[in-house]
Structures are given as C-alpha cells and as structure tokens.
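For this depiction, one protein chain was excluded, whereas all remaining protein chains were kept in their positions.
Labels A and B are assigned to the chains in the order they are written; within every chain, residues are numbered from 1.
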Amino acid sequence: MRLEPRAASSATATVVWPVAAIAATILISSVLVMIAGASPFTVFYLVFKGAAGSQFALVETLTRATPLIFTGLAVAVAFRARLWNIGAEAQLYLGAVMTVVLGTGAVALPSAGLIPLVMVAAMLTGALALLGPAILKTRFGVDEVVTTLLLNFIVLLFVSMLLEGVLKDPMGLGWPQSRRVVSEAQLPRLIQGKRLHFGFVLAIVSAIVVWVIMKKTVLGYEMRAVGHNAEAARFAGIPVNRVIVKTALLSGGLAALAGFSEVAGLKGNLTLDLSPGYGYTGIVVAMLALLNPLGVIAAAIFVAGIFVGADAMSRSANVPSYIADVMVATSLLTMVTAIMLMRYRVRWR
Amino acid sequence: MEPKAKPEAEYVLRLDGITKRFGALVANDAITLSLRRGEVVALLGENGAGKTTLMNILFGHYTADEGRIEAFGAPLSPGDPNAALAAGIGMVHQHFTLADQMSVVENIVLGTRPLWSFNLGKAAARERIRALSADYGLEVDPDRQISDLSVGERQRVEILKALYREARILILDEPTAVLTPMETEALFATLKKLVAAGLSVIFISHKLGEVQSVADRVVVLRGGKLAGERVTSEATRRELAELMVGGQLPVNEIGPPSPGDVLFELRNVSARGVGGSALNKVSMQLRGGEITGLAGISGNGQAALAALMAGTLDAREGEIVVHGAAARTWSPRAALDNGLGRIPEDRHATGMIGDMSVAENVISEAYRSPRFSRFGFLDWKAAEDFASGIIKAYDVKCPSPDARVRLLSGGNMQKLILGRALDGDPDIILASQPTRGLDVGAVAYVHARLIEARDRGAAVLLISEDLDEIQTLSDRIVVMHRGQLSAPSERGELSVMELGELMAGHGMDGDHDHAA
Partner (left out) sequence: MNEAIEILFTASFWVAAIRIASPLIFATMGELICERAGVLNLGIEGIMVAGAFTGWFTVYMGGDLWTGVFVAAMAGAMFGLLHGFLTVPLGLSQHVTGIGITLLATSLTYFTYRILLPEVTSPPKIEAFQPLAIPVLSDIPVLGPALFNQTPLTYLAYLTVAVVAFTLYRTPVGVAVRAVGENPSAVEAQGISVSAIRIGAVMAGSALMAIGGAFLTMSAFNSFFFEMINGRGWIAIALVVFGSWRPGKALIGAILFAAFDAYQVRLQQITGGVIPYQIFLMMPFVLSIVALVVVARRATYPKALMIPYQKGER
C-alpha cells in the first residue's frame, strides 16, 4: 500500500472528506447506541434537540462552546508550530487561579479597568505555564508532550492545595472552593436570564485576532514555517527558538482565557471541577477545525452541541452521556484520517 | 573489464515492457532489458531518467503497472522483495539500507532467519561473513557497529548482505558516488571476482567514464524510455552522451579567473556537527572572482564546514573573517547580513519548506526587510511579485507563485533555491552539493549561474562529492579529510589519482596554515 500526494485539493474535497468523517463518526456511535439498547434515530434526535432544538438549548450550547473556542485556539496555534501543547488544562486552571487571586476583592478598580487587568494577568499566567515546557524543549530537547501532560496533574494538585488553603472561601461551609469574584470583575451576561456571557464575544474576537496573526503577520508566517520544517526555517535565518517561545506564550495565554472566562463569566468562583477536560477537548476542536482559527469557532460549537445534547438526551433515553466523549474521540480519529485522504490518494501497489 | 559474455551464455534476467506511472509522471515507459550470465550491464542515464525506479521494480520495492519480469527462466512475483531475494537478486542501494546503531552481523542476518525462531545464529553468520569477506576482498569486522564504519566500509556491508543471501544477480545503484578513486578501483576489482564466480551485474550510473571501464553492455534510459543499447567496446563516449541527453551535452565556457581580495576566511576553526561531522583547526581563504572547490568523501567534515559557513553550526574555536573583519557572532542571519548566498546540501530537508508556497519559500531569508514587511505585517503582494520575478529570471517551471513547493521537480526546486540565494548579488557564495540528483540540463544551468557569479567578482565555495564537477569548475581545489583541509592546488595541477590520494588522507601531513 502506498500514499501518493494529490496534485491539488479541489474545493469540493475540502468539504466532502470532513463530512465523510462526521458521517463515519455517527455510524460508529450508532452501533454503540444500539448496543446500549436504544434506537440511534431517537438518540440522535434527542441529542440534536438538546443541542439546538430550542432557544434555551442553543444558548446553552454557545455557553459551553466558549471555553472550547479558547482552548481550541490555544491548541491550534501551538500545533501549527508543531508545539504539542497537551497542557491546555493546566493553563486553563492557572488562568482561573489568577482570576480569583485578583478578582475577588484584592484589587479595587471599576469594571473597565479591572476586567482587562485580570484578563491580562490570567493570560500571562497561562503563558508562563507553557513557557516552562517550551524552554525545556528548546534548551534541553525535552519532548513537550510529556512535560505538558505531567504538568496537568501537577497543576490540578496545586489548585486543590490552594482551594483547601490560601484561596479557600471562608463562607463556603468547608467545601474546597474559592471566594466569589466581585461584581466589577464579572463578565456581563449577553441575554437577560440566560447563562451566555461576554466571554463568548471575547472568544469570537480572539479567533479573529488569531486568524489575522496567522495569515497576515510576520509571526504567523514564522510559526507556520517552523511548524512545517524547523530545519529549513533555521537555515533561512528564522529564529526558531524565539518563535517557539512566542508561540508558547500565545497558546498558553489563550488557554488561560478559558479559565478566566469560566470563572468571571459563568461560575463566579473556582472549584476543582471547573473544567471537565476542556483542555483535552480543545485538541479535538483544533483538529476538527483543521487548525484554522475561524474553523475553531464552528468546531467548538459542534463539539459543545454534542456534549450539551448528550446531557439532555441521557436524561430521557437510557444511554450514558459518555456517548458524547466517545463521539468526540471518534470524530478526532476520523477527521485526521479524512484530512490525510484529502491530501493523498491510496494506491494499492 | 574485458571478459565478454559469450553469445551462448543464457539469459538470467528479462524485463519486458515495464511501465510505471506516479500520478501524471511516467517514470518507466515500456522498457525492455535483458541480462546474460556473467555479464555486466550498465544502466546509464541522467538523474531522473528512471534507472532507480526500474531497479526498484526489479527488486520489488514497487510494482510495475505493465510488464513482466523473468529471473532464471521463472516469472518473478511483482512487488515483493522477498521474491526477488529468493530468486537470487540482490541490490546495493544508493542510500544504504543499514541500521546505524546495530552491528554488521545484525544487519546482515536481519531477515535471513524465520521471525518466530528463538535463535539468531550469530556465530554461524560471523563465519560465513568472514569467508565471503576473504573471497571477494570485502574486509569488514562483523562485530563493529555500522555508525563506526566509513562510507566505503558500509558499502562493503551492503554488498555482503546480498552475497550472504546467495545473490546471483547483483544490482548496484550509483555505487561510486561516495567512494574515493582508489575505493572505486577496489570495487571494480571485486566486481571482476564476482563475475568470475558466475554472478551477473547491473550497474546503475550517470558517469560515462565509469560505464566504459566496467560494463560489457550499456543500456541507456532517457526520460523514462529506452534510448538505446550498445556494446561498450563498440560505442564512443560521444554516442553514449548523446543517447543519454538526447542531443549535445551542454558545455559551459569557463574563462580564466580574476582573483581579487580575500572576502571570506576561516582561521583555525574547530567545530562538531550533527552525526559526528567535525572540523579540526581548519583555515581557508576564499577570494573574489574565483571558484574554490572543496573535494572529499562524504563524512569527512564537509557537512560541518557548510553548516558553519551557513551559520547553523557554532564554532568551538577559531575565527570567521568576512570582508576583512572578524565576526563576533555568526548565525544564518549574520551570514545573510554579511552578503552570503547559500545553497544547502539537501533541498528537501534544509533548502525549501515543501508544504509552503513558492512565494512563502522565496521570501524566507528576506521577509524581515521593509520590502516585505511593515509593523509586523507581511505584504503578500510584494512577496508574490518577487516570486514571479525569480520564477521568470531563473526559468523555474511551476504553475504559480501560490503552488506548493513540494510539487516542483528537483531541478526546479534547485533553481528556486539558486534564485533566492543569488538574487541580491551576494559576493560570497556557498554551494553545497548544488547539482546532486539533477538532470544534465539543470546541472548545466546551475554551473552557468555559478560561473556567472564568479565572473561578477563573487567568491564561490563549491563543495561536491563529484570529482568531475570539482575539476571542471574549480579555479582552486582543496581536499577535506577527517576534518582537515589540504593545501590548495591550482586548476589542473593535480591529477585525479593525486586528488584521490588526498581524499584518502595520504599527503595531508603538511602544514595546515598553508591555506592561502
């Protein structure tokens, strides 16, 4: 079996293959649903209804998509430069920690000043979190996959320690949770009475900014060059190590914004279960979006829809909501296969 | 090699109507070739003519789209190296198929024992290897690790691999590309012994001289088709060249040099590069208006020298002096700022970024300049215009500046690299294996541009493993051996054999500061 590069991918190919990937995912998930004893049609209908079947559902989906857009962007930016940032989870939590440190009353400023301050501080914290593994990579040649993964566990324990110690809410009845964020630091709700908050707008803006960076700026060009062929980039005079560091700062900052957004916009405080794995799901979102920043918005909404819909579905049908995780994982694998088939033809001799 | 195949010697191999396509490219077009017992057939053609593809099909790496192969009278199962090995076909690949971190024995024994067996049979293997080594003059210690062997020794291991598996037909793909002239003679002596022992040989080459001294018959490929077949003793060099190229061999006029000032200098530089390539207190001077050729077998430090000059390797000691001033720091950026034009050895790995467009690649050295970027934003229009200019000026065949570089042929990619490197009229040029893997036309083009640059007053350093190229182009020649440079010699001063001696390390005991 051999892979032969296709001369050019037509516009139809860029649509057909990803759709085929999603179709394959639905097919495989249907089998599991049937094993669980339910009808795929019913289940998928319920999932769809739960994700987008009402205004409530749609709003919920967009709310759930917000952190995924941030982590998806973080991963997309990093992966473009071939920096394997699997630590978005840790960066998210550190962003959340900084949000709570500065936003629960320690700093007295009106909203217009406090929110940007907290946001920038959170971004810096996340950026520094990825900077460590990035420097270990450039200076010592240590593979960043393992270091970012291990950091996830370290940071989670660190947060647990903080929540039982320094950051503990004295009014919290003993639960490990932080104080609530003051009203000046809160992100306003977009719709009266619903959970959708300004973080969603920030996420969209971030995606556009990242898109501009990747397409039009020198940094974006350098990142892509380093990601495609670091040796050739170095030869041409591109400062590879500096580019990796800048990529790490940007990626870590974006992931931290997910934490900031969840705390300041949605939850209001920090608990250990702030993120049900947004950092890891961000990887799927980024790949589904073909590492395209604008595509991340669509992919994040799609993935959020699956989770929100599956939650709703599992309340009426007898299928565990973990079907959503299975679907998301399957779509990652089918999508990378589809991307390959878009670029290569399979030859049997 | 004189023993001609007797007319009655039977056919050991027949390739019939072999056709192979890769997408739109027809690599082999209905090629028919036969080999008799005891014959040495040279498969001649320029780079890209389809020689290696044909042999890969024979050995089973590829399957032909059309055609049949018969070995020793029996049809050969296509696409299966096992079948080829079982039929007695062995191949010495151009890029050695050896596992570096393993020993000679392990490499040779690989695949010769059933995978479910518990016994590696190393002891017996060692004995057989020693016997084969002695019989055919292929001395090598079976227990040494491949990474410790010289290139010539590694090739011996490749040959032993085939002999160990009782090959009766031996294919050699460009075997002399990496050998000194003396090692080449030794190889030809070995081939003689093999033929005397009853083997038949197919010898792939693009070098006319070799082909005439080694082969009984020459089969010429051109553009994927069979261009002609001749009995060597009855063909003239010119005839073969014309078959190979389809016309006259392009010849570049090269006038006398007009050497100017020393534009680039290395003083007592030591460095250690990737894969062990090392420089040992090297001193070298490059003068404007002159081409300095650096000859030597791969693995003797050329890679380190090229990387050092290009800025991707740091010197451990010594000085780099550009335009008379010692450089305090050195990097690709510094090299470019100091007016260097660099052509890297490996266009795929180092020269171009395959998945990016022509325009993106062409600005990769200059993108920081105000011409292409302002306030951190790139001017893609300017980049595309620049790319269009280079495409035109350097005769690069590609669909558009947007096309991905991966789709270009080797020759066109190299022209693009040339364009990027020479566009600013640099006065110091580093050309590292600039014509490797290129067809005759592209080779002539590259040579012409280098000569042109030299005539403009640039100092050109040509690093090449092809001694012919060195001798044709260089005004002065230095030879590299084990990280040290010989004293320079003028054009024509030393014979091929004398250069070969230097490449093998004899006569390097002289004064190393003598580089002027």
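Rule of thumb we're sticking to: a residue touches a chain if its C-beta (ideal position, glycine included) is under 8 Å from a C-beta of that chain, and two chains touch if they have at least 3 such contacts.
Model, not experiment: these values are computed from the prediction.
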> Which residue from A:Leu58, A:Leu109 or A:Val145 sits in contact with the chain not drawn here?
Replying inline: A:Val145
>> One chain isn't shown here. Among A:Ala8, A:Ala106 or A:Leu157, which residue touches it?
In response: A:Leu157
> With respect to the chain omitted from the figure, which of A:Ala11, A:Ile35 or A:Ala112 is a touching residue?
Replying inline: A:Ile35
> Which residue among A:Leu114, A:Ile323 or A:Met342 touches the omitted chain?
Replying inline: A:Ile323
>> Touching the hidden chain in the complete assembly: which of B:Ala74, B:Leu115, B:Val251 or B:Ala325 does that?
In response: B:Leu115
> Which listed residue (A:Val43, A:Ile86, A:Ala312 or A:Met342) would be found touching the missing chain in the intact complex?
Replying inline: A:Ile86
>> Suppose we count only contacts with the excluded chain; which residues of chain B make the list?
In response: 52-53, 56, 59-62, 80-82, 84-85, 91, 93, 95, 97-102, 106-107, 109-120, 161, 348
> If the missing chain were put back, which residues of chain A would it touch?
Replying inline: 1-3, 32, 35-36, 84, 86, 136, 140-143, 145-147, 149-151, 153-154, 157-158, 160-161, 164-165, 280, 283-284, 287, 318, 320, 322-323, 325-326, 328-330, 332-333, 336-337, 340
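To be clear about the criterion, only the chains that are shown with their structure count from here on.
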> How many angstrom lie between the CA centroids of chain A and chain B, rounded to a whole number?
Replying inline: 47
> What does chain A use to touch chain B in their complex?
Replying inline: 4-5, 7, 216-219, 221, 224-225, 228-229, 231-239, 349
> In their complex, what parts of chain B are in touch with chain A?
Replying inline: 22-24, 62-63, 65, 78-79, 310-312, 331-333, 335-336, 342, 344, 349-356, 360, 364-365, 367-368, 373, 376-378, 380, 406-407
